[in-house]
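The complex appears here without one of its protein chains, the remainder shown in place.
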Amino acid sequence: MLTYEPGDSFAHRLDPRTKLAVQLSFAAAGLAHTTPVGLVVLGLVAAGCLRAADTSPLSALHGLRYAIPFLAVGPVVEAARLGAPWFEPAAAVEPALASVRVLLVFFVAAAYVKTTPVRESRAAVQRLVPGRIGIALGIGIALVFRFLPLVRRDLLRVREAQAARLGDERRLDERLSLVAAGGLRRSFARADALALALRARCFAWNPTLPVIRFARRDAAGLALAVALSVSVAV
Amino acid sequence: MIRVGDLVHRYGDTAAVDGVTLTIDDGECVILAGANGSGKTTLVRHFNGLLEPDEGGVFVNDDPVEERLVAARTAVAMVFQHPEDQLVAATVGADVAFGPENLGLDRGEIDRRVRESLAAVNLDGREDERVDSLSGGEVERLAIAGALAMQPDHLVLDEPFTGLDEPARQSVLAHLSELRESGTSLVVVTHDLRDVASLADRVVVLADGRVALDETPAAAADRLPELDVRPPC
Amino acid sequence: MIRVGDLVHRYGDTAAVDGVTLTIDDGECVILAGANGSGKTTLVRHFNGLLEPDEGGVFVNDDPVEERLVAARTAVAMVFQHPEDQLVAATVGADVAFGPENLGLDRGEIDRRVRESLAAVNLDGREDERVDSLSGGEVERLAIAGALAMQPDHLVLDEPFTGLDEPARQSVLAHLSELRESGTSLVVVTHDLRDVASLADRVVVLADGRVALDETPAAAADRLPELDVRPPC
């Protein structure tokens, strides 16, 4: 699974806002230039991003293996015909280029995920989104990261609890709604406990934000982001 | 009878249970002790097929658990370490009835079992209360009642006394002795022998996923502290 | 100082806390005991304004809690019954920093508090570890560190020892005595005095939401069993 890994690559040391800017502008440039030449240039940029994150394209591909079937399907459905000649390669070209573009965006995004801890993402959100919405969003995001493993485990436990008392003997739909209801009940209980804990620790609108700072190396990333954005306009 | 042979269970690369061989006879009361992380919970989850062995095998009443899951789960009931994980219904009565319903018993018998099990944990008359309004200790007691209602051959309790107050503890303990008299075997998982030593025929201590000690409580007492288990006082 | 006067808290029609008057002095260590459902958890949640009284009032350092919430919550920190549910960040350091950040302290002070609080529970140098990789005892200690980082005058712990093995319990206990030495007053909620009696100045026992006993541990010992609390052994 694709997750953050501690390290000190160039990308690790960049400000998260720089990395967000690169991702966004890269995706926009991809949409604007879905041509063979455009994609070659973007491919080089994506390779550079992976390099900066100390990630080999192979390991990035491995992290993305789940997305691969999507990318194959576009060209196939578009070129398939319900009668002779059954398959028309020319029609597949455009969707194939689109798939390459998506793949490149996946690479660049993988570089962000691998090099950015939750703390920094939260800090970026709280600075980029103004006011109370940003504060709430930042905390909310941190909470999702924190509670995801717990909720997953809860669902597993509910299933086990049923199985241990022979719940597997019941009908499938009944079992599913029991698991869903059990998971939901546990989630509400956790949410109530969590709300209490947040209040006990003075959850406030005006906290000290985690530090993130632009440094000289961010200039390179920001320049790339600007260049990509300008290329969209032309 | 529960029989475990050369059992290995791995999480990723680390073996949480690392070659355990153990037999629990009918009618026996065994305390399974050990430090946090020594593999107690992982081991007992094999007794009713909630986990699958990486190596070795588990037999309940001489049937291999994996092939006869229903038989194993009818024979072995379990109280989980975190009782709130164990509740499947929204009200006290419905939760206790869940297991007996799955056994296909008739309604009269189910109601009788629900009443008796709740009485054993001092929760009688509270069938209609919602599980989310119970206090911590009450949830623990409800979880025990749910397992009792299965009337199993073997009852496994994973740290059952942690949140219980004194009357509830006494009542559960008394009920456990009664069960034992009537031939049910008990496996009590704990790292604190003070509460249950009086009940036990044997103490099995795990350390790093292996059996480090298998003795009578009296013989075991001296070696418990070095195995990070609290001796009876 | 925490002062509770004629406090009543109702869930629906039933009063879980039913007229409690109680003072906890600075630097004192008080054990709050009582049977399951006697109202312990409900009572302590009033100390820092997590619940609102139906009748009566609560004062912390002579300020009414409801009017000076921030003051009450910095003066009274709380470790809940399930420590797992109160960790709000994915890594150790970020979790401890959460409280001080909300107080708007400057970054240097926050970092200092995080370091000191983690050191107080022997988790120093582990800021970057993931919370879900910690053991039960470590999670409990992390929750305590998160509370300590508020630099409270009073620390309230709701059943802090459940599930901890002997080394973990000893370590938490040792940290609690140190805290006490350093002047933090402690309120430990439990129904089993065996673990904490040595630490306590006073034992307050609740029964059905009322104070049934308020004594030194030695004087209280005899009457504990009739109040459904386990005496020290």
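Chains here go by letter, A, B and C, matching the order in which they are written, and residues are numbered from 1 within each.
Everything that follows uses one rule, which is that a residue touches a chain if its C-beta (ideal position, glycine included) is under 8 Å from a C-beta of that chain, and two chains touch if they have at least 3 such contacts.
Here is the rule we go by: contacts and distances are computed from a predicted model.
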{"item": "Name per UniProt, for the chain absent here [options: \"Biotin synthesis protein\", \"Iron-sulfur cluster assembly scaffold protein\", \"NADH dehydrogenase\" or \"Na+/H+ antiporter subunit G\"]", "value": "\"Biotin synthesis protein\""}
{"item": "Chains in view that touch the one left out, judged over the entire complex", "value": "A, B, C"}
{"item": "Residue of A:Ala32, A:Ala47, A:Ala163 or A:Ala181 touching the missing chain in the full complex", "value": "A:Ala181"}
{"item": "Selected residue (touches chain absent from view) among A:Ala136, A:Leu209 or A:Val232", "value": "A:Ala136"}
{"item": "Sole residue of A:Ala11, A:Cys49, A:Ala110 or A:Ile212 that reaches the chain not shown, by the stated touch rule", "value": "A:Ala110"}
{"item": "Option from A:Ser9, A:Thr34 or A:Ser59 whose C-beta touches the chain left out", "value": "A:Thr34"}
{"item": "Hidden partner chain, residues of chain B it touches", "value": "90-91, 130, 132"}
{"item": "Residue ranges of chain C at the interface with the undisplayed chain", "value": "61, 63, 68-71, 74-75, 102-104, 153"}
{"item": "Residues of chain A (touch criterion as defined above) contacting the omitted chain", "value": "1-4, 23-24, 27, 34, 63-64, 66-67, 69-74, 77-78, 94-95, 97-99, 102, 105-106, 108-110, 112-113, 116, 118, 121, 125, 136-137, 139-141, 143-145, 147-148, 150-152, 155, 173-174, 176-177, 180-185, 187-188, 190-192, 194-195, 198-199, 202-206"}
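To be clear about the criterion, only the chains that are shown with their structure count from here on.
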{"item": "Centroid spacing, where centroids are CA-atom means, of chain A and chain B in whole angstrom", "value": "42"}
{"item": "Residues of chain B defined as touching chain A within the complex", "value": "48, 50, 69-70, 73-74, 77-78, 80, 82, 84-88, 90, 98-99, 102-104, 131-132, 146-147, 150"}
{"item": "Residue ranges of chain A in contact with chain B within the complex", "value": "154, 157-158, 160-170, 178, 181-182, 185-186, 188-189"}
{"item": "Residue ranges of chain A touching chain C (in the complex, touch as defined)", "value": "6, 117-119, 139, 142-143, 145-146, 149-150, 190, 193-194, 196-204, 206-211"}
